[in-house]
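I have a structure here, written as structure tokens, and I will follow up with some questions on it.
What you see is the complex with one protein chain gone and the rest in place.
Think of it as A and B in the order they're written, each chain with its own count starting at 1.
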Amino acid sequence: MGKRTIVPFGPQHPVLPEPLHLDLVLEDETVVDVIPSIGYIHRGLEKLCETKDYNQMVYVIERICGICSFGHGWGASAAIEGAMGVEIPERAEYLRTILHELSRVHSHLLWLGLMADAFGFESLFNHCWRVRETVLDLFEKNTGGRVIFSICKPGGMRKDISNENLKEMVEVLNGLKAEIKEITDVFINDASVKNRMTGVGVLTKEEAVELCAVGPTVRGSGVAQDLRLAGDHGVYHELGFEPVVEEAGDCMARTIVRIRELLQSIELIEKAVAKIPDGPVDCKVPKTVDGEFATRLEQPRGEAFYYAKGAGSKFLKRMRVRTPTNINIPALVKMLGGSDLADVPILALTIDPCISCTER
Amino acid sequence: MSKAYVTKSPWVVHYDGSSCNGCDIEVLACLMPMYDVERFGIINCGNPKHADVFLVTGTVNEQNKDVVKQIYEQMPEPKVVVAIGICACSGGIFKDCYNVLGGVDQVIPVDAYVPGCAARPEAIIDAVVTGLGILQAKRDAMVEAIDAPAAIEAPAAPAAASAPSAVKYPPIFTMAEIKVNAELYKK
Partner (left out) sequence: MERHTAQQNFEAVNLSNLISKVSDLKADGYRLVQICGVVLDDDTYEILYSFDKDHIMQNLRLDIAIDKDEVESITGIFWPAFIYENEIHDLFGVKFNHSALDYNGTFFKVSEETPWKPKK
């Protein structure tokens, strides 16, 4: 047993473009304890929201994160709509579902790439991101933005997407399936990848539940917890949604969950486009927000919580966002305990950390 | 010293101040097959001591300003800083937040600014290329400074033209001539 040393991980670390900061307590090469801390990227944007009216506020909330930006816009809009007691048109609900699932495709491809980079497979990283560019082109064509769209607003959508464009979206995505399969086969079957991921960072079902983990992290440990099942928002109950669950609880299981969700999202988009009704995409909303509303949304990284409390004016008293990475940190701390120092980048990535989400 | 082109293969180091990730993933997207800046010899490296160009995204705050400064100071001269995205330029939408100091230029000198939220890959590449021009100019200035004594030996007018005006002698004199003149004045 060696002497204990503390190794700081981040904020500037090649594995992650973001300033994640962990203090790793090591005994020789083994991590015995982890102390996460926050603040390199904390902006205090929930406080900023108090000075913005509910329409401007959505722009701020969307900038919590540039990867799940659409979901944050949706969640904030849904919380405000709930506090107002407004029900948005069916077509808007469909469009939100389609764009949210498209965001999941882009986010999971991004994550697969970063994961490949973390275990040193750079060409795989490049291939994942090459495919992802096609998805970004779809976003750009339909919303005008590549990463931040600002298309959601309280009361519906800012603009409609034509049925022709939606059909084209499905065609493009179906065309990607073969390429995605080629890439994901490497993740699942390649011996060197298996070697790095199978049996690494095991989180048992009991631990995942005890640590309140969410998203692919908990679904990789055999828990069928997915907010899309609840049917609070979107049209998932009309699309026959079934959550993706894997039992093993290791890095591989979490990767497979994301790979299967990637393909599932494409199918959900296809079904939604086939069913989408015509009609308006926004509705009239009251000028002021009264009342409160707490709601959740299944982001690519897991469950995100939104709470809006009105103050009888167009400004809100409180807009709270709790992001998935925030509640996955205890699970990460658990996974890191007892791991090798060389595995830390993989384990840190396996929860799909989004630090700008966590610190807001 | 011979003329060298540092701009032929500039290496970049990236730090995320407190951005929303939007600009960070666009920086990474620049390195990917679609935009592929690696074809220009640009390589993203994690080590500031390897880097010529410093790409900063997001605002600076009390917590990370020292990190930004440290990375900047570790980079060898000449170096160029590119502020990517409106947050890095001025603070952007987060300017009024309690934990935000403002743009990157609050703590380190910035050579090129890329507006946009999020900054588009084309704009980022354009800024890096603009930055490379500045990098070459900075290097040329360094070379000139190193070669300066030699330049005075030669009858090169431009080097001597910038001599301080307090000098008694006409500024076009070379070092050798000055020595001669000094001898004359002594007499």
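Please note the rule applied: a contact is a pair of C-beta atoms (placed from the backbone, for glycine too) under 8 Å apart; a residue touches a chain by one contact, two chains touch by 3 or more.
As the structure is a prediction and not an experimental result, all values here were calculated from the model.
Touch, as defined at the top, links the missing chain to these shown chains in the whole complex: A, B. Note on the undisplayed chain: of the listed residues A:G144, A:G231 or A:G312, the one touching it is A:G231. Touch with the chain that is not drawn comes from one residue among A:T5, A:S37 or A:S192, which is A:S37. When the full complex is taken into account, the listed residue touching the unshown chain is A:T295, out of A:T255, A:T295, A:S339 or A:S356. If you put the missing chain back, the residues of chain A touching it would be 37-40, 42, 44, 47, 82, 87, 90, 93, 209-212, 225, 227, 229-233, 237-238, 292-296, 303, 305, 307, 309, 317-318, 320, 322, 326-327, 329-330, 359.
Where chain B meets the chain that is not shown, the touching residues are 61-63, 98-99, 101.
Just so we're on the same page, only the chains that are shown with their structure count from here on.
Listing the residues of chain A that touch chain B in their complex gives 11-14, 17-19, 39-45, 47-48, 51, 59-60, 63-67, 69, 110, 126-127, 129-130, 133, 136, 145-148, 354, 356, 359.
The part of chain B that touches chain A in the complex is made up of residues 14-29, 32-34, 45-46, 48, 58-59, 61, 63-64, 67, 71, 93-94, 96-100, 117-118, 120.
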